[in-house]
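Omission of a single protein chain aside, the complex is shown with its protein chains in their original locations.
By written order: A, B and C. Residues from 1 in each chain.
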Amino acid sequence: MPDEHRTAATRPASNEAATLAVYVWRGDAGGGAEQRFDVPKQDSQTVLDVVTWIQQQADASLTYRFACRVGMCGSCAMMVNDEPRWTCRTHVERVASDGELHIAPLRNLPVIKDLVTDMDPFFDKWVKAEAVHHPSAGRADGFAAVTPDDPQRIEASAGIECINCAICYAACDTVAGNPDYLGPAALQRAWTLYNDSRDGGGDAILDAVSQSGGCHSCHSMGSCSHYCPNDLDPMGAIAGLKLATTKRFFGRGKGGGRS
Amino acid sequence: MSGRAGQMAKRRIRGHALWYAHILHRVSGIGLALFLPLHFWVLSLAITDVAALDGFLAFADLPLVKLSEFGLVFLLAVHLFGGLRLMALEWLPWPAPHKTLAAGTLAISAFLSGVFFLQAI
Amino acid sequence: MTELRLYMAQRLTALIMAPLVIGHIAVMIYAVQGGLSAGEILGRTRGSLFWALFYGSFVAAVSIHATIGIRTILSEWAGLRGTLLNGVCIGLCAVLLVMGGRAVMAVTFA
Partner (left out) sequence: MTAQIDRHDTDILILGSGGAGLFAALHAQQSAPEGTKITMAVKGLIGKCGCTRMVQGGYNVALGGGDTVERHFMDTINGGKWLPDQDMAWRLCETAVERIHELENEVGCFFDRNSDGTLHQKAFAGQTADRTVHKGDLTGIEIINRLMEQVLSRPVERLQEHRAIALVPAKDGAGLAGVLMIDMRTGNFRMVRAKAVLMATGGGPTMYRYHTPSGDKTMDGLSMALRAGLPLRDMEMVQFHPTGLLAGDDTRMTGTVLEEGLRGAGGILLNSNGERFLFDYDERGERATRDIVSRAIYDEMRKGKTTPQGGVHIAMSHLGPETVAQKFAGMVKRCADCGFDLAGGLVEVVPTAHYLMGGVVVDTDTRTALPGLYVAGEDAGGAHGANRLGGNGVANSTVYGGIAGDVMGRDIAAQAHLRDPDETVIAAEIDRAMHPVGQRHGDIHGLRRELQNVMWDDVGVIRTESGMTGALAKLDAIESELMRTGIAAGGLAFNLTWHDWLNMRSLVEISRVITHAGIARENSRGAHYREDHPEVGELSKSYFTQARRQDGSLQVTREPVRFTIVAPGKTILPDGEPETLVAAE
């Protein structure tokens, strides 16, 4: 089946050329609805390319967001056939079911227009989770000696490559139901810092993630880890925080004493 | 609710093992919470009226009721092992084969309630 | 109450209940073998301090545990917040405690 497309796809000239039925959510904070576009199929075509084609060739008023186009900036995430995805690195072939695509703004964030959401709540929570390095040294000091095989370093490294795309945030039902919930990405970053031996904010982090909407609101439903495009494991990180806060609750692991 | 996009939440996101485990745990929890007051009420009958309790227990012998009782034990077992699974996941530093754990939970629960069911009939 | 305390309470009560529930299921499997009768149940439990403690702690634990659980669900699924949520939950916990307490009394002392 893919081969059929391949021959016809490069430049569809006739009506017979392969097209995708693309339903794009149009609207703003006040509401909206899906609108259909027929988009020619291409060999190399990501969901972002589909959206781009629509804006450039079919409806110049369509709004979406992207920057890097290679999975580094985390600004192009949308709901694609009801699943949160980075559109710049999602090949259409892999997601179009029966030649259909439904594209909508990322879930769990306020919509600004069409496919663009307001990511401020996501980042406000990032800060609220104390997911910001707490320096324990300054520019005049040397570099902390940390060996690559140090278990803490390994734990810190596990989630460090998060691109804050908010895909996990969109996937999580707890975020949907609990407006206070800090969400998987912010909590994972907090866990990364907690394991970062150079970070001086161990207690502040545990306090922050113990507040209402903190790590204890997570039900380990795992959608975050399931959808993270970088194969990170926020669920595991949150479990780490739960254990650390539990230990501190029982008087162990207080202060600098990290797991 | 956070904007319109919230309303577009659809089923797809939920099609994976851990999400099912979560929802099963939640539904079983609700089920148990609903059943619990009923259960307490029935037992309290013992204070006032042993005969009524006996009547009730006889009623409980009906096949349909048997089946629902089986369901209850099933719920209890599911919730119990689901809960243990969660706590293991949160507190034991395992390199988590989460899905296996979730499936295992269900298997044990099914086995237990199966035993109960067989005993009951 | 902080979220952390609720979390701890829910986990601790769960840990308390785990052996109790397993015990309870075992008793049930054993008991239903001959078909239940009120007499059988009461004969086993009446006057037994062991069973009083067994079911008493279960009732205490489950009232707390289930209330916290329902609280989460009410807040996530029904959007209940603040005083309303807390009020409903205190009520629920009280009902469970009272009804559960009466049930334990019934089967162990009365």
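We adopt the following convention: contacts are C-beta pairs under 8 Å (C-beta built on N, C-alpha and C of every residue); 3 or more make two chains touch, one makes a residue touch a chain.
Bear in mind that the values here come from a model prediction, so they are computed numbers and not experimental data.
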| item | value |
| --- | --- |
| Interface partners of the hidden chain - shown chains only, full complex considered | A |
| Which residue of A:V22, A:L48, A:M78 or A:L106 touches the chain not shown here | A:L48 |
| Candidate in contact with the missing chain, chosen from A:T63, A:N81 or A:S212 | A:T63 |
| Positions on chain A contacted by the hidden chain, ascending | 10, 42-46, 48-49, 52-53, 55-57, 59-75, 88-91, 93, 112-114, 116, 119-120, 123, 126-127, 131-133, 135-149, 153, 156-157, 160-164, 189, 193, 196, 198-199 |
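The working rule: only the chains that are shown with their structure count from here on.
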| item | value |
| --- | --- |
| B-C or A-C, whichever has more C-beta pairs in contact | B-C |
| Averaged-CA centre spacing for the pair chain B and chain A, given as whole angstrom | 33 |
| Cα-centroid distance, chain B relative to chain C, in whole angstrom | 14 |
| Per-residue overlap in chain A, given as positions that touch at least 2 other chains | 173, 242, 246 |
| Chain C: positions in contact with at least two other chains | 11 |
| Residues of chain C touching chain B in the complex | 11, 14-15, 17-18, 21-22, 25, 28-29, 32-33, 35-39, 41-42, 59, 62, 66, 69-70, 73, 95-96, 99-100, 102-107, 110 |
| In the complex with chain B, residue positions of chain A that touch it | 25, 27, 29, 31-32, 79, 81-84, 104-111, 117-118, 121, 171, 173, 176, 179, 219-223, 225-227, 235-236, 239, 242-243, 246, 259 |
| Sites on chain A touched by chain C in the complex | 173-174, 177-178, 210-214, 216-217, 242, 245-246, 249 |
